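Input: a single structure, listed below in structure tokens.
The complex is shown incomplete by one protein chain, all other protein chains being positioned as in the whole.
Now for subunit A:
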């Protein structure tokens, strides 16, 4: 609950969330010089993009949608700006939870007319253009965006809502260090002063990104992974991982507008809704609260939004039970230390066998030193088989954690070694993607 903001009024949470710190912001310059509504170049680019997408799909050349987006961008470099005109766009970014939260926002807005989304996880500009092209008349768009690409997006247009989930170490050889990602996101927000930002109050890196923005709704639901926020992102002072952190430089954990715990979501003035999700874990309760906040900002009804979110049982294959190699398994994505922590929490609720799969392809990052940031010691006594390109790195890590495991040549091979109960498969990015593609509905 948020005593600090001291609401005297009887306003509902919808009003509190949308009206707080409201101010009139001049539209960005790009919006003033409005080009003609009918833009032949964009129309042509979209037509050509669709053609390319169709051709590519027929030829079986992978994801046609992305190719369509690329072609459209080549013919009309301003395609993103043109295609977002007149729509209310929610951009979702952060290290973990982008796909699930975006999916939740699409569901939460279902009642309010069409929402386009880059549900395939193609989260850079070509993926956005591809998604927007599919339904040029849908009034809403919910798009996940790679942390490094939000700045490119806000150069093109000002989103209605920007959701900032969390920041932690991920793919160090590609994304680089948190500090530079945080600075880039801060720059992205400076270009979008009229957007409504929904940000994680418990993540000091996210607070640093959002705190100077004029319109922020703060969401809180705890922060399990603290190793990337031990020191103040602004001045480097040690913060000690306390929940109510406050730095000498003035950066402080803001009072939350919406707080989610194991029972429900609490807002200002005693506003409360219980929250029961089909998806497991506190991490998804937090994702759901972000989605709820986005729906509220866009004028949605909280109960309708929550009902829709509650019924989601998987997002782009994540958390889904699937059939793989003739067996029923649960597929869990664990791509970096923070998400491994969440997934290891999830699997600690049962004693089923576990298959851990780690690849190190380009999309995963080539360096797997981060395996040593994860406390695999909690798997002591569990039945574990490891697989993937880096199965041996995992095996060595587990050896030093004194967790015994078997090394399998593939997940199918791992399954034959585990004839008993249905195992959970924890896989990092490309491993998860490949398994997802191979799996079938149970």
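Definition applied: contacts are C-beta pairs under 8 Å (C-beta built on N, C-alpha and C of every residue); 3 or more make two chains touch, one makes a residue touch a chain; residues count from 1.
By definition in this document, contacts and distances are computed from a predicted model.
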Between "Pyridine nucleotide-disulfide oxidoreductase", "Cal15", "Lipid II isoglutaminyl synthase (glutamine-hydrolyzing) subunit GatD" or "ABC transporter permease", choose the name on the UniProt record of the chain that's been left out. "Lipid II isoglutaminyl synthase (glutamine-hydrolyzing) subunit GatD"
Of A:224, A:399 or A:438, the residue in touch with the unshown chain: A:399
Which of A:340, A:370 or A:432 touches the chain that is not shown? A:370
Any idea which of A:186, A:361 or A:382 touches the chain not displayed? A:361
Those residues of subunit A that touch the unshown chain are 169, 172-173, 177, 179, 227, 230-231, 236, 238, 240, 360-362, 366-373, 392-393, 395-397, 399-400, 402, 407
